[in-house]
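My structure is below; once you've seen it, I'll send some questions.
Here the complex is missing one protein chain, while the rest keep their positions.
Naming follows writing order (A and B), and every chain is counted from residue 1.
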Amino acid sequence: MNILVCVKRVPDTAENEIEVRPDGTDIRREDLVYSVNEWDNYAVEEAIQIAERTGGSVTVATVGDADAEEVVRREMAMGAQQGLMLTDAAFEGSDGRGIAEILKAAVARGAYDLVLCGAQADDGAGQVGGMLAALLDWPYASLVNHIEVLEGKKLRIGREIEGGNQERSEIDLPCVLSIQTGINEPRYVGIRGIRKVASVEIPVLGAADLGLDPSRVGRAACRVRKLDYFVPPAGAGAEILQGSPEEIAARLVDLLKAKGGLK
Amino acid sequence: MEPVLVPPAAATLAGIPARLLFLLIPLVGVGLFAWILRRRLEPLRRAAPDDRFNRWGERLAAVFRLWLAQARQPRYFLAGVLHIVVFFGFLILGARSLELVVLGFVEDFVLPGFGGGVGAAYRALKDIAAAAVFVAVGILAVRRLVFRPARYAVPARYGKDHTPEAIFVLGLIATLLLSEGLFEASLLAAERQLGREAHGLLPLTLPWAFVRLLSSAPREALQAIHLAAYAVHDLTFFFFLCFLPFGKHFHVVTSLFNVFFMRLDPGTVKPVRHGVDDEGLDRLESFGVKRFEDFTWKHMLDFYSCADCGRCSDRCPANRVGRPLSPRFISIKARDLCFRRYPVRGPIAAEPAPLIGGIYAEDEIWSCTTCGACEEECPLGIEYIDKMVDLRRGMVDDGLVPQSLQKPLAAIEKRGNPWGKMEKKRGDWALGVGGGCRVKRFERGEAAEALYFVDSITSYDDRMQKIAQAAARVFCAAGVDFGILGQDEKDSGHEVRRFGEEMLFQSLKEHNTEAIRATGARWIVTTDPHAYNALRKDYRDLPPVRHASEVILEALRAGRLALAPAADAVRTCVYHDPCYLGRHNRLYDPPRQVIDLLPGLRRVEMEGDCRDRSFCCGGGGLMLFYEPEEEMRMGVVRVKMAQAAGAELIVAACPFCLVNLEDAIKVAGLEGQLEAVDLCELVDRRLARADERSTANGQGGTA
Partner (left out) sequence: MAAQLFAFIPHANSRIDDTAPELAAAAERLFPGVPVTALVTGAAEGLEAAAAEATRFFPEVWKFAHADLAYPNAEILRPLLARVLPRGAVVLFTHNTLAMDLAPGLAVKLDAAYLPDVVAFEGLEGTQLRAVRQEFNGQVSTHVACDLAGGAVVTLRSGCFPAAGELSAAGRVVDRSGDVQGIAARRRFLEVVAAEVGDVDITKEEVLVSVGRGIGDKENLPVAEELAEALGAVVSCSRPVVDAKWLDKSRQVGTSGKTVKPKVYLALGISGSFQHLGGIKGNPFIVAVNKNPKAPIFQVAQVGVVADLLEFAPVLTEAVRKAR
């Protein structure tokens, strides 16, 4: 099975508070480090495991500038055979739909049986996989946490739904799946692994190479635009509730209701 | 004069001269033994290189201490003393056995130099030795069969019990002793019957007992016993020799070499491959030990040498708390695998055998804290840490790293600390030092005589920052001119290396080495034994590195630190030896001496579990992130030891120990009864503050 995995380079925000620039145009990026989006990393691991079981190859693609090459290389060090950089000034500022258009063009150039994405990335939108599937007119499933390859160009998949339950279904190939974390245990990639693939050529494709109409991508094509970033004001320290236990409990119940803690 | 009994070399058996048989037995025996040894050497020839043909003096000294003087045996007193008896018995009786072998085809053979008075003395000595060994063998058999010390047990997952083999070998030894005794006693009894007794016997030796038993036996019976005893001894001797390489008694042969080639430098980690320097690492096809043949020849020799005594696992903290690791079975499983792959007869297995998922499990290899208790205990110098590191290198190379460790490793790669915190905040702790002490920052172009290498946990963890702040105040008070690297410092990489991520370690080492050299500092001080060990053992060409306890002790002794008199009641404390300060660097005394110079403290020891037998707190560095399967936490075991020693205060000299011990106190429910504190904090508390100092000096001071 030939698999394309779409990955994104994102700021690594595990431990550090994200700060917004005073003018609100962006978060402060000067002290951030970047890595591959965590969900995408699970998707690559899953693709590699599928290819190991059924044969075929794994291609990792990203839409981004030259900086994004490091994540493609990292995923290649995990075991993906090919990389693909989708880079063009015309791509800058694309919204989810624009990214999906670019990826659709890349999928059309190859012969893929399966496209995997991460379930979401730093912006929490979780949109590109579903849009890509719709553009390709392929079936789609999101939040996939289990994949079995069946006979007859089909997969049996599990989706993680509310309450930690799993929805099982069968899906026809080719299809697009967005992968939930925890589907597998991604292998470790060290400096040594990356050095091994350091000199592998990664093709770079622009709008013209992909036969893309530039008016469909980039900032101008956006229907959703980010206006600014801000940090919602947070109170300093806890408000200590006073009164009898019953009074405090009653007040807490109101607060919990308001905050969605009472479903 | 006719011999009283026909000696073996002159006897005939069914008309054939017995000397032919008695010549054949050693020829076949030695030939077979040589063949077996050649096969046993085969895996060593295919093994990875190991650089051990060096430092002859130190190696001979190790042989003298560990092999000949059996220095580590009495650490387990009864078993140790019994082993010493058997060991020296073997050495003494070995000569007699050789003499006996030759007597089978050379009549009246005497070992060169063993005639006359020497011979008589030797005869007495070997009879004493035989008697002592015989008694020891009896006690050993009773221990094995009746008392069954727990450390000999074989948990079900590791296979069958090893007692039958042990008893069988004790039986062989007893057979050798008895046959030798009977051989001699039958002759002496016959001589005595004829009044031609050549020499007397010490009472309570085996021949003495046998002579008394045989005193009235007929001559023919004595003759038969004489020859039969000889034959039994001869056959048993060569059977035993050829049996040795099939099990744990191979150590009888290999221990001498194993000790000679043993690891001489505690705290170090072997290079990825001997003969390949750091610059050549990129050219290596594979890293670490993935299949049996990736072990070095010395590590294979270790497997052959393991005597199954169980001391390593008995002292192993991971084993004690129920982690899936027992160092003893790291050796035994590898030996079993080796014997299967390299049988004495038949073809050698062609397929490489992956070790992880084969004889070892991933969790087993990650469970080791590299505390070194096993190596400290092993009577014959088997090493484990390098094997663990090599196996981990192999796993890292194959991407087999637990998720819990991947995040901190990635964070160290990106940001130089396992939490992924910002580099620019690394020196922020210094802002909170106070007490009129300003910490210099090399990163800002300031200069100082000493560099305080803080390392990650002490730089970033809210609680551990207090150690750095206390240390800074103490250094200031002692007049130490020091600075820190701040954001130019990255994790020392001590655990990064020991968790098998060699390339990441190399990049950290390069970065830190450059940063440290750029400071021009003349010496380095650290409060973290892991950083201390890394800078001393893993890095090269740095200024001298000292642990804070050494610096503080020197300052106290020189009267450069003014202490306030103890305000409160005397508190009982214990000192917990951090593995990387104690066992790996032998710094047992300076921290204790510092404590003893502080007023208001009474120091006790966790007897049997201190100094080189210190019990690991749970491990530092990346081990904090690893989630082992275990029944109990090491720290809990440790704080209970401190409580049993009667301590109210447990003093550590390592930030990781403090993390683990403070957590353990909470888990064990000992809050309010036991407090954990770092040595630097303890000294800082007793420091006479500027405002108090005049008073303290007025009283003549305490320092």
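Quick notes on this one:
We adopt the following convention: a contact is a pair of C-beta atoms (placed from the backbone, for glycine too) under 8 Å apart; a residue touches a chain by one contact, two chains touch by 3 or more.
Just so it is clear, the structure is predicted and the values come from calculations on it, not from any experiment.
Residue A:L255 is the one among A:A89, A:A108, A:A198 or A:L255 that touches the chain not shown. Contact between chain A and the unshown chain involves residues 11, 13, 15, 17-18, 20, 27, 96-97, 100, 119, 122-131, 133-135, 138-143, 156, 158-172, 175, 182, 223-232, 234-235, 237-241, 245-246, 248-250, 252-253, 255-257, 259-263. Interface with the hidden chain, as seen from chain B, comprises residues 404, 419, 461-463, 624-625, 627, 633, 636, 663, 666-667.
One rule holds in what follows: only the chains that are shown with their structure count from here on.
Centre-to-centre separation between chain A and chain B, using Cα means, comes to 49 Å. Residues 281-282, 287, 396-403, 405-407, 409-411, 413-415, 419-424, 501-504, 507 of chain B are the ones touching chain A in the complex.
Residues 12, 14-16, 31, 33, 35, 78, 185-193, 195 of chain A touch chain B in their complex.
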